[in-house]
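With one protein chain held back, the other chains of the complex are shown just where they sit.
Which chain is which? They are A and B, in the order written, and residues in each are numbered from 1.
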Amino acid sequence: MPQIEVENLSKVFRVPEREAGFVASLRSVFRRRYKEVRAVDGIAFKIEEGEIVGFLGPNGAGKTTTLKMLSGLLHPTSGTVSVMGHVPWRRESDYLRRISMLMGQRSQLHWDLPAMDSFIVHGAVFGVPKAQFDETLNELIELLDIREVLKKQVRSLSLGERMKCEICVSLLHRPSVLFLDEPTIGVDIAMQARIREFIRDYNRKYGATIILTSHYMADVSALCRRIIVIDKGRILFDGLLPDLSQKLAPYKVIKIDLDRDLNGYDLASLGDVLSLEPRKAAIRVPKENAAAVTSRLLTDLPVLDLTIEDPPIEDVIQRVFGGAATQ
Amino acid sequence: MIRAVRLIGLFIRVSVQNFAAYRFDFFVRLFVSLGHLFGELLAVATVFSNTESLAGWRVEHMLVLVGVFRIVAGGIRMFIVPNMRKVMEDIRSGSFDFLLLAPLDAQFHVSVREFVVWRITDVVLGAALALYGCHKLLGTIPLPQVVLFVFMMIASFTIVYAVWLTLAAVCFWIVRIENIEMIFWNIFEAGRFPIQIYPPWMQWGLTYLIPVAFITTFPAASLLGDPVTGMSPRVPLFASILALAALLLSSWIFRRGLRRYSGASA
Partner (left out) sequence: MNLPMRALAAHFRAHLAVMMQYRGEVLLWSVWGVISPAVLYAMWSAAASGSSSGVIAGYDQASFAAYFLMMMIVGHVTAAWDVYEMGYLVRSGSMSAQLLKPVLPMWQSIGANMAYKVVTLMFVVPMWAIFAWIVKPKFQPEWWEVAAGLAAMVLGSALAYLLSYVMAMAAFWAPKLDALGEAFFALSMFAGGRFAPIEALPWYVVPVAKALPFRWMYEFPTELLVGGRLSGAETVWGLIAQLGWLGVLVVAFRVLWRAGLKRYTAVSG
């Protein structure tokens, strides 16, 4: 029996059209024009208890909207959602006590108070029995290593410290389902890795189901076995990560900065040329050729700087799923 | 119910604990409170050095009114304004979502979670002034009048809360309006002086349409028990009806706003 079942879920927003210019803004006072935005368009999936699932897709794909409908923050336009047997947007107390949501760019801590106070309030609001609260709190403090920052005002914490406290507060009531919306955005690489490690440990230890959205491939590949790719409100792929990698026909993008002009050097023979300037270029090569092409470039040309990058996710989706993505 | 009371107690305790850390601030705030009071007393002194009667109110009556105004101004800033400002801020920043994720009635939650403890100085100073003014006039104040006064103050705060809740709820529809609270302060300004200074048609408006009279004038009148200040047996009855109606209406508006925020079909 899947823990989370979503069927034919859609969310349509009516957005007022904003026009530039003085006359247009006057006109809009009297007659508003709306356009319909299909943020989520007939998606369906099932998730078992204890899975870690990644929702991957470009900005505006509908990931956050989906998560909000799963957590009960948003009412769908049509379709059904069942999480642990509950209908999320009924916002039943029992349901809310068993889920948690962490939003990367938004804080649920009180800025002017020490983090500890926010924790205590959270525990009281969620009705966590004292003994369980103390136990969970101590575990989380150890796991996240935040003992020293508890008494400091949240406003004076660094972003990394604050993120750890946000994670702590979202887990104080031992939720069974965790929704993580862009949890590592804006955080430095070391902290990103630590957060991912923590999430993995938490899932292993408590068996909590975790749904994670991100537009960083790295987040998803580090944590999730199963990936759901969403673009323009539709699911483009729902399966295991290794299958997605295979499907992507992996490419790398090599960018070079030169000491002198290229002078007609034949880059096109090495791979797809993405951009070309006298002293700078970017080419796309199959993953397995990346090393060879790199050493060739380094030998042939006076390279000042060379980077090897993954193509951005939007490109990947466009390339692989072609027409479906542009509908 | 008990849980609700316990939660309120927790919010207050948290606020007090954190304020105790800033002792210097307290004296500055006390000084500012006294400054406000001094300004208001200077205003009264100015008026009554030029006349004996302000629409029937004598200086002792006015002292009570100033005291009541202080109590309301302080009380509003103690537990209504901080909560309502946070709601508006949360809606704008998106943090309001966290409120909807908490297993607690949203309206209750947003109304009690903030508390500015040091504003109690205004309330205490105002109460002291009101009692002093009344005592000067009546000697010992009869207990029924004190009880009635407390009742009228509760009604007054309920009406104020309802107005603020409505203003905050407007943010569900018009997210961007930053200083919508000015609407309240402008209305409140009219309550600095007795309602009887206005022409009769305006008095009517300020009693039945925008019930400013019930915020300051009538509570003061009820403590004084003097018909010249507007007290009549109908006043407490009207106050309770008005307070109840305001509470119900504003709660309804807030809930409609919640539905809109979460995209429920209207």
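Basically, a residue touches a chain if its C-beta (ideal position, glycine included) is under 8 Å from a C-beta of that chain, and two chains touch if they have at least 3 such contacts.
None of these values were measured; they are calculated from a predicted model.
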item: Shown chains that the omitted chain touches within the full complex; value: B
item: Contacting the left-out chain in the complete assembly, out of B:Asn18, B:Gln107, B:Gln145 or B:Gln196; value: B:Gln196
item: Residue among B:Val116, B:Ile183 or B:Leu247 that touches the chain left out of view; value: B:Ile183
item: Option from B:Ala4, B:Val32 or B:Leu248 whose C-beta touches the chain left out; value: B:Val32
item: Those residues of chain B which, in the complete complex, touch the missing chain; value: 28, 31-32, 35-36, 39, 42-43, 45-47, 49-56, 174, 176-180, 182-183, 185-186, 189-190, 192-193, 196-199, 202
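The working rule: only the chains that are shown with their structure count from here on.
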item: For the chain A and chain B complex, residues of the former touching the latter; value: 11, 13, 68, 71-75, 77, 89, 91, 93-94, 96-97, 99-101, 103, 105-108, 112-114, 117, 120-121, 124-127
item: Sites on chain B touched by chain A in the complex; value: 3, 6-7, 10-11, 14, 17-18, 93-95, 97-98, 100-104, 109, 113, 262-265
